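Yeah, one chain of the complex is gone here, protein chain that is, but the others are all in their spots.
And now, chain A:
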Amino acid sequence: MRPARTPGWGVASTLAAPALALLIALTVSTAVLAAVGASPSRTYLTMLEFGVRPDSLVSAVNRSAIYFFAGLAVAVSFRMNLFNIGVEGQYRFAALLAAAAGTSFDLPGPLHLAVVCLVAVLAGALWAGIAAVLKTWRGVSEVLSTLLLNYVATAVIAFLLAEVFAAGSATGSTPELPPSARLPELDGLLALLGVSLPAGAHLGGAVLGAVVLGVAVHLLLTRTLYGYDLRMSGLNPAAAHAHGIDPRRMIIITMLVSGGLAGLAGLPDLLGNTYRYGVDFPSGAGFTGIAVALLGRNSPLGIALSALLFGFLERSALILDIEGIPKEIVTIMQGVIVISVVVAHELARRMDRRRTARLVREGAPATPTAPATPAGPAA
């Protein structure tokens, strides 16, 4: 039995969707820019020029690590047709607890860091676990519970900061983390590779963590029994259930994994930038993560690329205000890209489906209705 894939077609259809999406996105963004009276070509050139400066690139990569973790968290749940849209609350809750834990004890370097990371993972999983329990125990839709738990998280964090972790602090934040709990910078590693960074720019250690974790999650999803069960539960939950894959168990595990990954999204900032958790801690990555997962089509490599794109766009937007162009244009671009990808992917999927059907028909009639891949972002 040989695989039925014909390489030429496979590559073409893999590349067709993103290419089409990029084209649509560029067209719409150009139209929007022209409509607000900015010169599209000048805007793109300015962004590109600023964006590819070495310090900009380093900053974009650092940013993308955050989006990568958040996107990965969302994607794991999407793969099972679970919609964890509470990554925002999960990672901020996790960051607070990690910050508090990191300042409450002392351990030698790497161990201290490891414990802080572990606390973040557990805290994220705990917050996502609430939604999992509600769903398996009472059938509450995880879409609602995870979304609403974001607001609960905001309130709980504010309470914990004010009453417990930052009770006596003038800045309204947790104490600063000791160096032993901070992420190392990778500048030395780059120097070994012969790359020297401009002054003031540092490549965060989170980037290395993201690469390792991305490979690990890829293996988890495609090579392990858990990944297989996750895929089958996502494609046909009734059939999976009928063959011994317990849906409740899968929901709980998957939400915990998703929440655990979400917990990591706060760490690049906490352990590489702010070193403390306060009311001004950067937020919003959880929602960006949804867009990143959609754009990356739930695969770790795709998510890495889309996280880099988002990081790059956000960094290069910084120049626009100086040039008198509203930088919100970048947010519009991000939105348009995501929508274009969803549309383009659907088109590519239909083409692909027709092709496979023909390949296998063998004179047999087509199956009554070609099955829809599960609706929504998991498709």
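Assume a contact is a pair of C-beta atoms (placed from the backbone, for glycine too) under 8 Å apart; a residue touches a chain by one contact, two chains touch by 3 or more; residues count from 1.
Criterion: contacts and distances are computed from a predicted model.
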| item | value |
| --- | --- |
| Candidate names "Adenosylcobinamide kinase", "Spore maturation protein", "CubicO group peptidase, beta-lactamase class C family" or "ABC transporter ATP-binding protein"; UniProt protein name, chain not shown | "ABC transporter ATP-binding protein" |
| Which residue of A:A17, A:A70 or A:A240 touches the chain not shown here | A:A240 |
| Option touching the unshown chain, where A:A35, A:A167 or A:L225 are the choices | A:L225 |
| Interface with the unshown chain - residue positions in chain A | 1-5, 223-225, 227-228, 231-232, 235-236, 238-246, 356-371, 373 |
